[in-house]
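A single protein chain has been removed from this complex, and every other one stays in its place.
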Amino acid sequence: MKIHERLLRIDRRIIYAILLLVVTLPLVFPSVLKVTPMNPVEKLFEAVDSTPDDMAVIIDCSYAPQIKAEVEPMAIALLRHAFKTRKKVLVLSLYVEMIGLATRALNQVVEEFNSTARTSSDSIIYGRDYVFLGWQPPPIVPMLGMGESISAIYVVDYYGNQTDTLAMMKGIRNYNNISILVALSGSSIPISWVAYAQNRYGLRVGVGCTAVSGADFYPYYQTGQFTGLMVGMKGAAEYEELVERNHAVEGRRIASEAMLSLTYAHLVIIFFIIAGNIGYFISRRRERRQP
Amino acid sequence: MNIVMLAGFLAIAPPASVRGYDTPDDGGRSITLEWTLSPDDGVIERYEIYRSCNGVDYEKIGVMGRGRGLFEDDTEDRRQYYYKVAAVADTARAFSEPSAPVMSSAQWLNRKKINIIVAVAVFGGLILLFIQRARRGQKLFVRKIAGLQAIDDAVGRATEMGKPILYCPGIGYIEDIATIASLSILGEVAKKCGQYNTELINPHFDPIVYTVAREIVKESYASVGRPDAFDPDSVYYVTDSQFAYAAAVDGIMLRERPATNFLVGWFRAESLILAETGASTGAIQIAGTDQVSQLPFFVTACDYTLIGEELYAASAYISREPLLLGAIKGEDWGKVIIGAIIIAGSILGLLTAFPILRLFD
Partner (left out) sequence: MNISTDPWIWIASILSLAILSFLYKENPIFRAAEHIFLGVANGYLVTFYWHRILVPILFRPLFQQGELLLIIPFVVGILYLTRFIPRLSWLVRIPIAIYMGYWTGVLIPATIQAQIIKQMQGTVLTSQNFQAWNAGSWGIVWSVLIFVGVLCTLSYFYFSREHKGVIGVTSRVGIVFVMTGFGAAFGYTVMARISLLIGKLQFLLGDWLGIIR
């Protein structure tokens, strides 16, 4: 078989094996790859960073287990950022199967901060520093209802407390008291936040999404409907970089650890695409030359 | 301490020009309060907002951070309120003069949404107009879609090779527009299968879509005079589990080796699995979906792809249903209007100082 035919007929098991190797080896033998934060991620970072003391940030953790690898690092980086800078945080999920993941991210970051805290003011305390609102179906109810009153929609929080009795909620009534809402999702939920909450109440919306949705969401960033945008694992790594660089927050950077694997995997795929195209064009030219 | 407090009290200037007004363009029960910031805004901690219903007894109703001179209050309509704002530093408070009395009320029209009302009226009106014209029998031209032209060739190829045709309508439900469009195209494909006596394999994800598709295929065979050729087992329900369905369809592609695969409807991540497996068997593949995230996979792995709205147009072209035709024509006019506004807006925006972007807010 000639080489250009071999290039067209590479056994897919070889491709799988090479990909598995280039993805696994950098994880087992880690090395640092510096990530340069891009403009959309910086905009989101600045929007969260500039939240006034009397306002809160809402984090919508609406990501399913199948996209956890891309979006959970975003949630963790955001929570680290918010807690380090003592921003008030409200967390919610729009679907019940995502509550477990939201709880997991919250518990992890709260534990990180409280394990090194020495006083009450250093600690992250539920009800004072953050509130987990839980889930309220269907999604449009909290999207529109929170514009009037958050505690009317989430009468009780996830843990069963009356929401309006929590210390943090005293000054947080509705979207007027929310600096930005960051929607972490793998579906079109962020567009719904823009269509309902931003359209009617002027709420600023930031987004953390999977790479699959990234191409769909850039038009909304370009028009300013999304204040900032994190796309995929790379977006999460960029945010982790900004949080560590600006606020010296330490903690495992899951997304950043994966950047080398991601880079090598992309290079391998680019190589095979080029190889396949070379084989294709050579084959086509030879077929045309034959009488 | 008292001297500091006294000094602090004397040093803080109160906010000025406290003005309350009915929040415009809303459903009532809201008053907006504005004030000029205290000259000592940089040193105070916050502003406190006080409200009274009689101008005498005030109660605190809210707090605003420094640097902000706007507050929205929840009120009862047609009731007078008076407001004061206090600049606060530690225990010192400097109160403003009370505002004039103000009442809230509901408005009939949200003037900020006039552009949406106009857009809904224009687009909705156009669609209704063309639906009426289609119902009256007026011929509405819709160009033929490239993928549709391939259907005849694809069915012919399957007939010559003596192999079946696989029609997969995706994993949508009956209320999804893409599924409805797919069923129209299924009817057309079934007619050709009936005419040429070609075997049709039609596995389904949703039980309701399955029952509708069965009737459509049966009617299609009857309409070409071949009710006897309809095989009830050719249209069947598989499973409503996404990847189990994909695995089942893959199995059909590998075992039955259809000459032509139709992947038309609403798809998610299983689209690449289906398209790739079909391509590996050497079948001609005609795909169509309105899911933008799945289109790249179909375009790569299939011979013809109906992209987005082409799927609806294909369905309208085939069925000649007035509702579908009217919608396509109305949408076309909508695109013309959008394009014209963008061009006109750009000319105005570049050549004049007119704040054209405000028209869209």
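Each chain carries a letter (A and B) given by its place in the written order, and its residues are counted from 1.
Here, a contact is a pair of C-beta atoms (placed from the backbone, for glycine too) under 8 Å apart; a residue touches a chain by one contact, two chains touch by 3 or more.
The shown structure was predicted, so the numbers you read here are calculated from the model rather than taken from an experiment.
The residue touching the chain not shown here, chosen from A:Leu7, A:Cys61, A:Leu229 or A:Leu262, is A:Leu262.
Check B:Gln149, B:Ser241 or B:Ser280 against the missing chain and you find that the one touching it is B:Ser241. Even with one chain removed from view, chain A keeps its contact list with that chain: residues 19, 23-24, 27-28, 30, 39, 66-70, 96-97, 99, 134-137, 140, 144, 155-156, 158, 191, 194-196, 198-200, 210-212, 214-216, 219-220, 222-225, 231-234, 254, 257-258, 261-262, 265-266, 269. The chain not shown here touches chain B at positions 113, 115-116, 119-120, 123, 141-143, 241, 243-244, 247, 292-293, 295-297, 299-300, 307-310, 313, 328-329, 332, 335-336, 338-339, 341-343, 345-346, 349-350, 356-357, 360-361.
Note that in this section only the chains that are shown with their structure count from here on.
Separation between the centroids of chain A and chain B, computed from CA atoms only, is 23 Å. Of all the residues in chain A, the ones that touch chain B in their complex are 52-55, 171, 176, 212-213, 216.
Those residues of chain B lying in contact with chain A across their complex are 46, 63-65, 72, 292-293.
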